[in-house]
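Only one protein chain is missing from this complex, and each of the others stays in its spot.
Chains: A and B, in written order; residue numbering restarts at 1 for each.
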Amino acid sequence: MPKTGPRRLALALLASCAFIATGYRAQAQTKTIVTLAYGSEYVFDTNDFAKKWYDNVKAAFEKKYPDAEVKLVPIPGGYPDIINKLSLLYRSRSTAPDVAQLPTPALGQFQSSGWLLPMDDQLATAGWWKEFPDAIKAEGQFDGKVYAVSTGENDSQLYYNKAMFKQAGLPDDWQPKTWDDILTAARAIKAKVPGVVPLWLNVGTSSGDNGLLQGTGNLLNGSSDATIQDANGKWVVDSKGLREVLTFVKTMYNEGLGDSLSDLFSPSAVTVPLALFQKGKLAIAVGSNYYGGNWTKTICSPCWAEAPQTIGVVAIPTVQGAAPGAATTLGGWDLAIGAATTHKDYAWKLLDVMEEQQNQIDAANWAGFVPAAQSYTKAASFVDFAPPYNAVSAQVLPFGKLTPAKAEYEVWSHALQQATGNLAQHTDMTVDQAIDAMKSYVSNQLGADQIATR
Amino acid sequence: MASVSFDHVWRRFGPHTAVADLCLDIADGDFLVLLGASGCGKTTSLRMLAGLDEPSEGEIRIDGRVVNKVPPGERDVAMVFQSYALFPHMTVEGNLTFGPRMRRENKAATRARIAEVAQTLELTPLLGRRPAELSGGQRQRVALGRALLREPKLFLMDEPLSNLDAALRGQMRAEIVSLHRRLGITTAYVTHDQVEAMTMATRIAIMFEGRLHQAGKPAAIFDDPASLRVATFIGAPQMNIVDGQVLQADGVTMLACLGTTCRPAEGLVLRAPAGSPVRIGIRPGDIAFSPPHPGAAGFSGAVEFLEPMGSETFATMRCGRETVVVRAPGRTPLRLGERVTLYLDGRFTYAFDAEDGRALIDRSRFGLADLAARRLPA
């Protein structure tokens, strides 16, 4: 290569950059570009479904608004990758997305960074918004303004194997009213059906907050006192509710009603009950709404055509059967408009398209969500996608409670995960000891003045 | 004190034979030098004797006891390695005390012994140094000291002087010899330096390619080499080898070579038929510039090359198709190209089988002292 080689190469590169830049600008003059950032690998059941859904949204929007164009900004990787990448994008006005899909627990941090735009005015005109249960309306609400709206929720319910119930002399159409009913059933299974895990309940730290949402968090929400952060903003580390949850966990694992530690502490613990159910090794599980969808032919993760005949589903009861008689966590994904957007009308219009019925039901079916709008949850295309499971998850959705959307919540959550994990592993540990450990962990991490006892 | 005997000992490394059918006795108090070119199996033989290696076949006996399976520590032998093998992380003193410590010898006695040995070998000022801080000769003395300290019944030394410069080598040679005289410990000493062999040995064993070719007193090996290879290996410069023939004239057996003839000394028997071709060997010092006896026939040679060594000069002479090296006095009048007449001495002319190189003149009937007495002053 002649000596001038590298220099020529550099010039050529510069020239082509300039060309691309001008080309880009020329296009921008004709159409309004609306950027849409989203997790492309983590949220939907498969990457193909994610692509299909966002392509649909883009096509629908551009058909409806021919002078605008959606620029998709897919973010690959897992949960932390999405958070990190979104944080980076928001930091610069030039890369901040007009619309983004954000996980509910992180909303508080994004909102407090000043990255999101309130949309109360537009919401006042949206029919779907009126159908959102209050708890879900609240998830994007800060200081009285709404910064984000749900685009799909996860909740939890009880799954049980009907054949094993029959074998153990339990009713086919199980309707537990209290937590004791759950333990009683598990005991019967343990006595009559050897070689199976009587009851699955996620404990420990291995699945992070996700494990809490699909496990003991549901119990806390059905306990006598579900408060996580009190009115003064302090973190509750000792309460009647927490003690009820920990006592349940202790009883369950002391009596050998739970699964092995290997399964519980596995990094993929949340997928364990699905596999155990299909292998005929599990009787009851506190599990997420997406199980039913996963068993369908469409999602097939794993396919299990006989599931509806084999596995029953019922709402998780409250501790003593108090109203409303059902409890669940809520966790999901939201849509928000970026504060840096230069065309918030189009951003809202895109968001509105995404919230349309078919799009929301597609998202629910393809990502294992429950749609937030009540009429959507009753639509046949949702209910009949995974019967009987979707009907039950839709029915318990309004009873769901949110976790605080604060960074500190993760510390509290980690402490509760530790407490439940420890009780499951060390059968000689008392509930008092678990509470003490939780107290000292949270006060160590957040400061002694940040904890509360109720 | 010990005697050693190798009894049909073989050592094979896979397809390669390092030592073949070695039969050798070392008498009590002997200083045996194992001599041979590089790779001929000297070290291997010594290692088998030390117990660091085991014969593939045959027996090794020390004082009559078969030691093939006896570990080195139990043979009561001390070895000086070719590389000294000092412990690099220990001081000289540490190196010396290592053995006694391992053998749990009395500490006070050891200290006294070390002082004594260090005195003898002039190591006293070096006791606190590490091997890396010593010169080659000093290291060598430490290695020797380590061996001495143990008062073994057998000393084994593997080319202990090969890494030293000429002067130091001479000095150490004398030291080892005097030690041997004083202590009388049976010693097996490996070298490929014939000067060492000749000056130190009470007996020499010469090996080629794993085989023992000749064993005997140094003078016997020099004066009565059993084969052409031994003859050319011992002596510097090398023995001249020229083509020759056995002649029978008037009932007298003669050797013909270099255009002249000579008669082996009276009483020497030539084991070859008349007319057969032989290889004739003459040491450079055995060619004379004047007739050894009146009427002796000479041959002519032209000076081709001169190597003045100071006290003597080695002259390479061209004699027809052959060249021979002749020893001349230090201040020689010889000039390059000069033509001179040279004479052979039948008593010191050697004949070897043209085919297998075996010696053809049986000198065993002469006592070696006898032969030496016949050696005329140059």
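Brief remarks follow.
Throughout what follows, a contact is a pair of C-beta atoms (placed from the backbone, for glycine too) under 8 Å apart; a residue touches a chain by one contact, two chains touch by 3 or more.
As a working rule, contacts and distances are computed from a predicted model.
Of the names listed as "Sugar ABC transporter permease", "Cytochrome bc1 complex Rieske iron-sulfur subunit", "tRNA modification GTPase MnmE" or "Molybdopterin-dependent oxidoreductase", the one that matches the UniProt record for the absent chain is "Sugar ABC transporter permease". When the whole complex is considered, the residue among B:Pro88, B:Gly251 or B:Gly275 that touches the unshown chain is B:Pro88. The residue touching the chain not shown here, chosen from B:Leu52, B:Leu247 or B:Leu334, is B:Leu52. Residue B:Gly99 is the one among B:Gly29, B:Gly58, B:Gly99 or B:Pro292 that touches the chain not shown.
Although one chain is not drawn, the whole complex shows that of A:Thr95, A:Ser266 or A:Gln374 it is A:Ser266 that touches it. Listed for chain A, the residues touching the missing chain in the whole complex are 80, 83-84, 86-87, 91, 106, 108-110, 112-114, 204-206, 208, 260-263, 265-267, 407-408, 410-411, 414, 418, 421-422, 425, 440-441, 444-445.
Listed by residue number, the positions of chain B touching the unshown chain are 50, 52, 71-73, 77-79, 81-83, 85-89, 98-99, 102-103, 146, 150.
Here, only the chains that are shown with their structure count from here on.
Each chain gets one centre point, the mean of its Cα atoms, and the points for chain A and chain B are 93 Å apart.
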